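The structure follows.
Omission of a single protein chain aside, the complex is shown with its protein chains in their original locations.
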Amino acid sequence: MKSLQEIQAIRDALHPELELRHVGSTEANSKYERHVLICGGTGCTSSGSPAIEKALHEEIDKAGLTDKIQVVKTGCFGLCALGPIMIVYPSGAFYSRVTADDIPRIVKEHFIEGNPVKELLYDETVAEDGIKSLNDTSFYKKQHRVALRNCGAINPENIDEYIGKDGYQALAKCVTEMTPEEVIKTVLDSGLRGRGGGGFPTGRKWQLARDIVPDADQKYVCCNADEGDPGAFMDRSVLEGDPHVVLEAMAIAGYAIGASQGYIYVRAEYPIAIERLRIAIKQAREYGMLGKNIFGSDFSFDIDLRLGAGAFVCGEETALMTSIEGNRGEPRPRPPFPAEKGLYQKPTILNNVETYANIPQIILKGADWFASMGTEKSKGTKVFALGGKIKNTGLVEVPMGTTLREVIEEIGGGIPNGKKFKAAQTGGPSGGCISPENYDVPIDYDNLISIGSMMGSGGLIVMDEDNCMVDIAKFFLEFTVDESCGKCTPCRIGTKRMYEMLDKITKGKATLEDLDKLEELCYYIKANSLCGLGQTAPNPVLSTLKNFRNEYEAHVVDKKCPAGVCKDLLMFSINPEKCVGCGLCAKNCPVSAISQGDYTAPGKKRAAYVIDTTKCVKCGACMDNCRPKAISKG
Amino acid sequence: MAKKTTVPFNGTAEQEAKLYEIIDAHKDDPGALMPVLQQAQEVYGYLPIEVQKMISDKMGIPLEKIYGVVTFYAQFSLYPKGKYNISVCLGTACYVKGSGDIYDKLQEVLKISGGECTADGKFSLEACRCIGACGLAPVLTVNEDVYGRLTVDDVADILAKYE
Partner (left out) sequence: MADINVKINGIAVSVPKGTTVLEAAHMAGVDIPTFCYMKEINEIGACRICMVEINEGRGFRLVAACVYPLAFEGTEIRTNSPKVMDSRRKTLELILSTHDRKCLSCVRSGHCELQALCNEMGIEEENTYEGDKPVYEIDNSAVHMYRDNNKCILCRRCVAACAKWQGVGVIGANERGFKTNIGSAFEMGLGETSCVSCGQCIAVCPVGALSEKDFTDQVFAAIADESKYVIVQTAPAVRAGLGEEFGYPIGTNVEGKMVAALRRLGFDNVFDTDWGADLTIMEEATEFVERFTKGGKLPLITSCSPGWVKYCEHYFPEMTDNLSSCKSPHQMLGAVAKTYYAEKIGKKPEDIVVVSIMPCTAKKYECQRDDQAAAGVPDVDYVLTTRELARMIRRAGLKFTALPDEDFDNPLGLSAGAGDIFGVTGGVMEAALRTAYCWLSGNNEEVVEFHEVRGTDGIKRSTVTIGETEIKVAVASGLANAGELLRRVQSGEEKVDFIEIMACPGGCVNGGGQPQQPASVRNFEDLRSLRAKALYDEDAAKTLRLSHLNQDVQKLYEEYLEKPGSHKAHEILHTTYVKRTIN
């Protein structure tokens, strides 16, 4: 159990070390000469960071630098495409795609001799005259890190480092200086809205949970860490890189609404996050940041972990609660809302990880500071998981109101291979596809909804001209059908029928009437489903129908897939003028649909091959194996 | 008819003791079922009727409720995975080249249905979608090994490699 004074002493003691972790830091009071930060997030871990960490320790020991260099395993830096990532401070040298074999050289040349190994650095950070700050790279320049501020900056398994970054100061401020009402007012005034999907004002949620059942004997604070959108991983990154921020924020929420118990519902598929949370909870209990009489006050609060078991619907708040109660994760009708009857029928609030990650900062820096960022109705920043056809895949945090163009072109580095931007998908299976005409719309909750998508948890998948929008819609519907809980009729049967209609379209068997029927069914499912999953499931279809109707019509009327994705509408053909008659295509055809024809083009020695389109299963094996590129699809 | 796995239940007394320990540790927790099932699956590798029954008896929760929960979540498994997991591609290219027959043959030879595991725990069998090896169709994988251009007659030889 640590007192406030002890916590502050820890913070002050660590200050020089953490200060060293800035590019060009001149901090002189740190114990170490250098800090080497190596990413221990899921992305870098699977691309080999544990082996690098091991090699680092070995080489540093060998070189006798153990006292001079501190190796810190952090959470995600965000630039997952370049992993494994390693940053050396104070120089700020940013090593990307590091392998264990590179380590001896880096230790020798950089750590001993003082010359960063330029060819192993991320090319954008290499300037003529030395190393550019990471913050000057296009990826980081426009970012503004609030929720992610500690990710990649501290060792998430060490509570002291969190404390060194003002950790638990906000909780201390709340329980020792503020009334619960003041805490709620601060959150309310900040304009923070839920980062998990709907964008409900967080302060309002807390206020309801505080006021609606004044005599409740028990209340709960829950954290939704069941991030399930395919392509979104910001919550995982926060849990892996800065787990204490979630614990602190939940304790603050508990203080604000009058709850003494919290639950974090985290995906079982996030083993690193779970492990770090376990460590964090243990440390926080040891320090008295969780438990009885926090900071000597009469406020007590503890947190338990609950693991999800592979059901996307459990991201829905009532389903999450039924799941924690030990049931099938089926949503319940609202009202009553969780603020009135939530977990075990008690008043409950549920916020997601990213929402919580903003709270301590808001308490410490004030509502006005937070509200100064963003747009009129969407304050603060938003983390996006950039993915798909984009150069810099990874996590980015930008102020609300940044345009799609800025995120994709400037931060994301644009679309690779000179392809054209076609659409951006936000909001996962609940969201929609944004077309190029909305490239310059400032991204916030309300704008996204008005252009037929939604913020969702922040997945942002970029698509280029090679993506078929009908196929994308079908992909999301397949996901929804798999993940529907099966409780209500519209979602259980309706999404299945939507999927079947889309399948029919991609097979060229649909009529224009079917398109209208599909659209009608979409609106029906939206208006009639029990929970958010069903209510938003048609969004990928509706938004593509709206923005890319011509592409649907091409499938239906012309029986063509313009992007060349939908197999059944593809036709493979061999250009006899280019075919050299080698027969490799025929050899590789799994169904013997290719044979040699009669025609020999001028200048060619052998007759060209032809494809029997009635036998062809459109696997593309012929095209992959054709050396003169004589085979085309369309 | 009860859906029973073809693998006889080989739970040990140790596993049972461990399971009861887990249940005991959660006895004051109203939402204990999920963590108990998750940990039981860690102990046994899967959640066959015998394990669910023990949980049902000990926790006083109807077996059907437990089964309903288990079948709701993708992560829970009613069947053990074999030492060698055979995955037969039933994608279009493989299917038209007869992977369906190969799948049937495997079910026949191994005396299990798709999704199940042989009694000795050696082989489990599943169907998968296109693995992108259409040029080799029909294809199956055994753990990491890929076998292509198969005929029904190859099945015995492939299995023999793992005997």
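Think of it as A and B in the order they're written, each chain with its own count starting at 1.
As a working rule, a residue touches a chain if its C-beta (ideal position, glycine included) is under 8 Å from a C-beta of that chain, and two chains touch if they have at least 3 such contacts.
Please read all numbers here as calculations on a predicted model, not as lab measurements.
Annotation: of A:Gly75, A:Pro360 or A:Pro490, A:Pro490 touches the absent chain (contact as defined above). In the complete complex, the hidden chain is touched by one of A:Arg332, A:Lys419 or A:Lys604, namely A:Arg332.
Interface note: of B:Asp24, B:Glu42, B:Glu64 or B:Asp157, the residue touching the hidden chain in the full complex is B:Glu64.
Taking the whole complex into account, subunit A touches the unshown chain at residues 311, 328, 332-333, 335-336, 481-490, 492-494, 496-497, 500, 520-521, 524, 527-530. By the touch definition given at the top, subunit B reaches the unshown chain through residues 1-4, 49, 52, 56-57, 62-68, 71-72, 78.
As a working rule, only the chains that are shown with their structure count from here on.
Mean C-alpha position of subunit A lies 31 Å from that of subunit B. Against subunit A, in their complex, subunit B makes its touches with residues 30-35, 37-38, 68-69, 72-76, 92-94, 96-97, 134-138.
Residue ranges on subunit A touching subunit B, taken from their complex, read 268, 306-311, 323-330, 344, 485, 567, 588, 590-591, 617-621, 624-625.
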